[in-house]
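Only one structure is covered here, and it is reproduced in the block below.
The complex appears here without one of its protein chains, the remainder shown in place.
Chains: A and B, in written order; residue numbering restarts at 1 for each.
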Amino acid sequence: MSEAQSSGAPSAAQATIQRRQPRRATTIWSLLAPLLGALAGLLVGAFLIWLSGANPITAYGVMVSGAFGGTRQITETLLLIGPLLLMGLGLTVAFRGRVWNIGGEGQYYMGALAGTVVGLFFQQRLPGLALIPLMLIAGMAGGALWAGIAALLKIRFGVNEIIATLMLNYIAEYTVLYLARVPLKDPTSFLPQSAQLLSPARMPTLVGTRIHLGIALAFLLIPLIYLLLWKTPLGFRIRAIGANTTVAYHAGMNVAFGLAFALLFSGALAGLTGIIEVSALHTRLKAGISGNYGFTGILVALLGRLHPLGVLVAACFFAALAIGAQTMHSVYGLPIALAQVIQGLVVLFVLAADALARRYGK
Amino acid sequence: MQDLNHLLTAAFVISLLTSGIRLAIPIFLAALGEIITERGGVLNLGLEGIMLVGALAGFMVAYDAEQLFAPSWLWLTPWLGLLAGAIAGMGMGLIMAVLAVSLQTDQVIASITLVIVGQGATTYLFRQQFGSLTARIHPLPAVPIPLLAKLPVLGEVFFQHDLMTYFSIVLLVAAWYFLYQTVGGLNIRAVGEHPAAADTSGINVTAVRYGAILIGAAFAGLGGAVLTVAQLGIFSEGITAGQGWIAIALVIFARWRPGLAFGGALLFGLATALQFRIQALNLQFIPYELLLMLPYLLTLLVLLRGTRRAEAPAALGRPYSKE
Partner (left out) sequence: MIPTNASTPPVVELRNIVKHFHGGVLANDQITIQLQRGEILGLLGENGAGKTTLMNILYGLLQPDAGEIFVRGQRSHFRSTHDAIAHGLGMVHQHFMLVPTFTVAENLVLGQPSPRKPFLENRKTVARRISQLSEQYGLQVDPNAEVWQLSVGQEQRVEILKTLYRGAEILILDEPTAVLTPQEVDELITILRKLAQDGRSLIFISHKLHEVMQICDRVAVLRDGRLVHTTPVQATNPAELSRMMVGRDVVLRVNKGPAKPGAVRLRLQNLQVRDDRQLLALRDVSLAVHAGEIVGIAGVEGNGQRELEEAIVGLRPVEQGQVQLNQQDVTNRPPRVLFNAGLGHVPSDRYKTALLREFSIAENLVLSRIDQPPFTQHGLLNQPAIDQNARTLIQQFDIRAPAIDTAVAKLSGGNAQKVVLARELSHQPQVLLVAQPTRGVDVGAIEYVHQALVRQRDQGMAILLISTELEEILNLSDRIIVLYEGQVMGECLASEADVQTLGLMMAGSKLATIANQQGGATK
């Protein structure tokens, strides 16, 4: 860091102090690094494709057309952007406070559970207009409460939230599977799954498409999260706690509340994702209702530089990769997990690029 | 209720203890490695990913070796697999070392990303290599120790395991001796407590931390390979099922001491073994999902008591730079 600003005699420049410094290399770099990371990740992916005996260029061509090649493809991609965006936005808030919530998966399951129970209970009695908001609120509450266990353990007992949230993932998943298998079981089916959500409990869709309310909600949250983090005192406090807990505490901030809020908020969004996905897509509780969103969401938030707009871009990129990989699977027989490999590598490369820039950039 | 009587037969208890020890080994090895890494001041949360990579690499090498080798050499194949697991683990460790030590990225972020890469890469490679085939290899045979294996109860519980289980005890002693009695161990502990002091004493902090990460990752990779190659003889996606994370919890529980980590791992092994056995009894009044979540619940409980930061290496998680 520079020690250049001296404090000798007063200077004339003092009076005309600038509001904003001109945006410089750092800003440009924060846009360039993810691009380079993505490129490097795709290159390694190309290498893997080539190893499997396919032509990487045509394979990536198949991938692109699989994600964007037509209305159906674009719809599929959009349907995946929704959950990735919701998860990434929630984790953006948590990570800004340096709360490492890697329990999105469990909070997703618990949100799905709470929302589905509400849906199953009221779907015969309430119209969709009343039921859907109720289910969404229940979903958020379910996710937040589940994250709240980790928050309690962290604040009261000093238990590391990384391990706590992760262990809670397994506990949540097994809990939901048990409930779906026994008390909530669909009596008309032999499979271990819950009864089905009926039409008032299903996400309303845009006429003639599969685009549903949940996608709209996800996009709506982009400006809201921005407002929360940069325009409210609460967001300021969360960022301050993330920057240095001791300083924040010493400045009179309620650190425990800030940490708990960040964790519960990300849990609520994970729970919201859970109920939206069940209501719109799976229609019942069963095994495999989460597409590993808890973990992919971490990558989305990191690649998006913990900024809502960045998260949007990252979610689009990751959704396209995943949907494209499905097409690539059906054409070349390449495993779908290729998308996950590329996603992880992209983030690793961005981390490396950032570090290199920090060292040699200035 | 008469089912419960099965719980208390001698045969039940013996088989419970025996398999508890077996099940403890992979977690223990990963935790032991992590202790060495964290003693060097690096927080590597990537164990889950590293174990998976070790598990798959070990499985694939042992599988190919079984196809290639003449029958008289087949005894060697699991050992090649275990070696491959450790080496593959070091490969993952190298990525972590470059990111965490050379590039000084946030260790939490880097290592969580490493887990996701490990999960994706193993799933991809396994699917690509084996498709929907259920491939099997021959796990390590049990090697009863002469005389001792004949002891009543004790013989069966302690002295009829595969060689890797015995070898893990050797590794425990070796790791302890390494940390406390060798120059390398002293350097690792110095770098984890006070890197600047180590640096001014003429120790290459970067090199020592690379070493600590690579050793730790090799142990984690070996732990993963023990699971697939030595014990199960199969691989499946996400086969470690959170054992890498449990190992990290265990390090905190064990207060960064190898011996305590072994004790903690045994506790988990027993819990898991108990879970399997109760499941096998098919008791209607206990849902099997509850049993499946037992190890994870236990981890949370264990952390409630084991989180005194004061005992952690002072420089844990902090990159070292001279300026």
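Keep this in mind: a contact is a pair of C-beta atoms (placed from the backbone, for glycine too) under 8 Å apart; a residue touches a chain by one contact, two chains touch by 3 or more.
Being a predicted model, the structure only gives us computed values, none of them experimental.
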Among B:Gly91, B:Gly155, B:Gly184 or B:Gly233, the residue in touch with the chain that has been omitted: B:Gly184
Residues of chain B (touch criterion as defined above) contacting the omitted chain: 181-184, 186-187, 189-190, 193-194, 196-204, 310, 314, 322-323
In chain A, positions touching the absent partner: 1-11, 14-15, 17-21, 227, 230-233, 236-237, 239-240, 243-244, 246-254, 362
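Just so we're on the same page, only the chains that are shown with their structure count from here on.
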Of chain A, residues touching chain B in the complex: 48, 52, 100, 102, 153, 157-160, 162-164, 166-171, 174-175, 177-178, 181-182, 295-296, 298-299, 302, 334-335, 337-341, 343-345, 347-348, 351-352, 354-356, 359
In the complex with chain A, residue positions of chain B that touch it: 45, 95, 98-99, 103-106, 108-110, 112-117, 119-121, 123-124, 127-128, 241-242, 245-246, 248-249, 252, 287, 289-290, 292-293, 296-297, 299-300, 303-304, 307, 309
